[in-house]
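Only one protein chain is missing from this complex, and each of the others stays in its spot.
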Amino acid sequence: MPAACTRALASPHRRLLKVTANERLGAYSVLRVGDPDGPLPAPGQFAMLAAAEGWGGGEEGRPYLARAFSVARVRDGEAHYLLEDVGPGTRGLCALAPGDGVLALGPLGRGFSLPQEERRALLVGGGVGIAPLAILQDALTQTGSASTVLLGFRDAAHAVGARLLSGAILATDDGSVGHAGLVTELLAAELERDGHAVVYACGPAPMLEAVRALCAARVTPAELALEAGMACGFGACYGCVVPARDGRYLRVCVDGPVIDAGELDHVDAHAGAPT
Amino acid sequence: MPAACTRALASPHRRLLKVTANERLGAYSVLRVGDPDGPLPAPGQFAMLAAAEGWGGGEEGRPYLARAFSVARVRDGEAHYLLEDVGPGTRGLCALAPGDGVLALGPLGRGFSLPQEERRALLVGGGVGIAPLAILQDALTQTGSASTVLLGFRDAAHAVGARLLSGAILATDDGSVGHAGLVTELLAAELERDGHAVVYACGPAPMLEAVRALCAARVTPAELALEAGMACGFGACYGCVVPARDGRYLRVCVDGPVIDAGELDHVDAHAGAPT
Amino acid sequence: MSVEFCGMTLAHPVINGSGTFDAIAARGAFGEALEREFPFAAFVSKTITLQARVGNPPPRLWEVPAGLINSIGLPNRGLEGYLAEDLPALSGWLPVPLITNVMGSSAAEISQLLRACDAREEIAAIELNVSCPNVHTGLDIGADPRQLEAVLSEVRGDTHKPLIVKLTPNTADVGACARAAQEGGADAVSLINTLRAMALVPRRAELRRVAGHQLEERVAEGSDSRERQAATVNPSGRWLGGGTGGLSGAAIRTVALAQVAAAVASVEIPVIGMGGVQCEAHAQDLLDVGAKLVAVGTESFRDPLVGGRIARELTAGPA
Partner (left out) sequence: MSVEFCGMTLAHPVINGSGTFDAIAARGAFGEALEREFPFAAFVSKTITLQARVGNPPPRLWEVPAGLINSIGLPNRGLEGYLAEDLPALSGWLPVPLITNVMGSSAAEISQLLRACDAREEIAAIELNVSCPNVHTGLDIGADPRQLEAVLSEVRGDTHKPLIVKLTPNTADVGACARAAQEGGADAVSLINTLRAMALVPRRAELRRVAGHQLEERVAEGSDSRERQAATVNPSGRWLGGGTGGLSGAAIRTVALAQVAAAVASVEIPVIGMGGVQCEAHAQDLLDVGAKLVAVGTESFRDPLVGGRIARELTAGPA
């Protein structure tokens, strides 16, 4: 089984940071935020982000609360976030320009643990859920571990996001790039080929559930980076829960977002990345 | 006494118009909005304005409702508004750039009536309250009537606003331009010189009250353009009231904004232009 | 999309909230165009009382995040003035049925209002506003189910016209109140009215923060930063001339949805849902939880024709 989760402590201060770049990557945006003095996030940790200006407005009077985003990469004193515009909050962040302010609280939550027992790392991502796998791949590369990366996307425009990682094997729903079908089909084949692996997955709930079921059937250790609507990100509101195997609820923000697949009976329909 | 009030009918449609210019005029902004097909406002009428984008947001979640502004001038298919930034609504409008959208409902309310009995027109304005006097002066000039214009401002930066009218005699609180003191002191002197006049006034409540008292004492007809917090501008909310002489309340938006001074016992402290 | 409601056939399910649209004033401001594009399927008058009322002293409005507090104080000409002046001013041109909203502080007063309205054929239905303190108990007539049912039973016989009871939302159990209205003989209930709310005169420091540096020089002198602007205007520190007011608009929308759903679950009679409706989606939410009609209030202040647009979009499906 994977070792203890990794987690860096956040400052309780919500910090005002500056956008250094915000560039399109296919259907996504990569937001870069200067944070030279911030705590170094562990792979899988996230931050609560809000634009410093114009948050709380919008036609529907939203966004009001900050939004959770996985740290996708840390490089040269900048944190990178992969964003998909799915609503008022992500839209506001996608529209930021270099120099704009971002209010950030983080890094938060428990990240991935590194492979044990010389298992090979299988990184499985779907859509915008590939974000935490990028920083995980960076960490694995640093420790000299190779990783196999399997990523699934809707179509070619989204598959451009795969550039965030290196050497990814792709699947697309519409078959425009790579395997025509589900990324979990690639995973099944990989596990078939060499089952001495640990799976790290992040993506939509149905994908995570398929990963969980596959790994459970093969007794392959798996860590799932879950998502949930969050109000606070630091355990205060009890809003971000997913049902655990024992009938209780886990708070994704403090008990996760990375959760050992074995703790779950199933992946809740609300617990995945936006689709 | 002045003749029946003038009033153009508005369309019940809130119309999406485009900003054609927005330029500083001393401490004020002059917002110009293209409206070639709109009804021609009568002097003293106003419009309810809101920015088409970003209204309803802001740090305090305001502005939510549209804001009332006197039409300051109509020229070449454009309506001009004189704006003073006193809060979130005016700030939002002051920040508009050419091409931005403005939602406008108007022209609304009752305007000034033109002089009767060959009385000379005395236009008395204070601060941003000079706006409706500009379009009134235009109308008087068109009918060949001369007008004497007395305007009061806080200081030299605000006194620049006087350029909206022609031939104005100025007073400033700090004495930096023109008469050092109140514009109503100029009015008293003018009425002394030649009392066969009709006074048209718009400005802060204390100024309007002084004008009312002066004119009442001399039995000089006077029309006061009042202001009040408004939610609707077309008589729906009953929010914009000022107390009348008979103990009832007048709705500034439909019974005014131009009200015969004789209808008032005093000018309510909330019924003037922002100070 | 035409709707049968209490024996009336309405062109669509969108009406106005009482006190948020003055058809006579709007006709004056917009002329005949208003008749052609009248935004509501029925017109609800503002609340009429037995005696004329001038309403509360200004200020009467306070804007809040996504909402508005009003403290209008129900100004109206009184029953007699309404019947003598407003009904003729509406008749001939009002293209939709008229629902007259009335309020009284005792069964006797309400009875008199209902009887007078019953006699006028211009009035298609009566809405009874029960957010009125009982002269005897001091408690709002509509806040206590028992009191509400008793009053309604007493007055129900006074009109043959459809009787809509406009419930108060400031109550422990709005479902119980809706049921009481039904038991008392109401033909329909409408809700929600505004939520009790309050605002203080803005402090100078607050204004400064909102308006930026400019204001600093302009507010009257005084060294205490906690001193409130216009303290002389209203020494109580309360902004609204009436002391407290009622919150409406987007801010109350989800409270309205919960209360409308609770009312629907409690009665068989039709429910008119309102509170914070700004667009078709909000109206559809109320219809989805079981409202038969939807009323638009505060949003009409921003756009007088919004009711008509919502009705069209409900018919056509969202764009």
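Read from first to last, the chains carry the letters A, B and C; within each, the first residue is number 1.
One rule holds in what follows: a residue touches a chain if its C-beta (ideal position, glycine included) is under 8 Å from a C-beta of that chain, and two chains touch if they have at least 3 such contacts.
From a predicted model like this one, the values you see are computed outputs, not experimental measurements.
A.B. asks: Per the definition of touch given earlier, which of A:L17, A:A42 or A:A66 contacts the omitted chain?
C.D. replies: Residue touching the absent chain, from the options given: A:A66.
A.B. asks: Touch as defined at the start, partner being the missing chain; which of C:G67, C:P162 or C:G308 qualifies?
C.D. replies: Going through C:G67, C:P162 or C:G308 one by one, C:G67 is the residue touching the chain not shown.
A.B. asks: For the full complex, which residue in A:G26, A:G54, A:G87 or A:G195 touches the chain that was left out?
C.D. replies: A:G87
A.B. asks: Tell me, which residues in chain A touch the chain that this view leaves out?
C.D. replies: Touch set of chain A with respect to the missing chain: 9-14, 27, 50, 56, 59-66, 85-88, 91, 103, 105, 108, 154, 228-232, 234-243, 247-249, 251, 254, 268-271, 275.
A.B. asks: Touching the hidden chain in the full complex, which residues of chain C are there? Just list them.
C.D. replies: Given the touch definition above, chain C has residues 62, 64-67, 69, 139-140, 143-144, 168, 170-173, 195-200, 203, 205-206, 209, 225-226, 237, 244, 247, 250-255, 257-259, 261, 281, 284-285, 288-289, 317-318 touching the missing chain.
Criterion: only the chains that are shown with their structure count from here on.
A.B. asks: Measuring centre to centre with C-alpha atoms, which chain is farthest from chain B?
C.D. replies: It is A whose centre lies farthest from that of chain B.
A.B. asks: Taking each chain's centre as the mean position of its Cα atoms, how many Å separate chain B from chain C?
C.D. replies: Taking the average C-alpha coordinate of chain B and of chain C, the gap between them is 31 Å.
A.B. asks: Averaging only over C-alpha atoms, locate the centres of chain A and chain B and give their separation in whole Å.
C.D. replies: A distance of 56 Å separates the two centres.
A.B. asks: Find the geometric centre of each of chain A and chain C from their Cα atoms only, then give the gap between the two centres in Å, rounded to an integer.
C.D. replies: Centre-to-centre distance between chain A and chain C: 48 Å.
A.B. asks: Pull out every residue in chain B that's touching 2 or more other chains.
C.D. replies: 56, 59, 61
A.B. asks: Of all the residues in chain C, which ones touch at least 2 other chains?
C.D. replies: 65-66, 250
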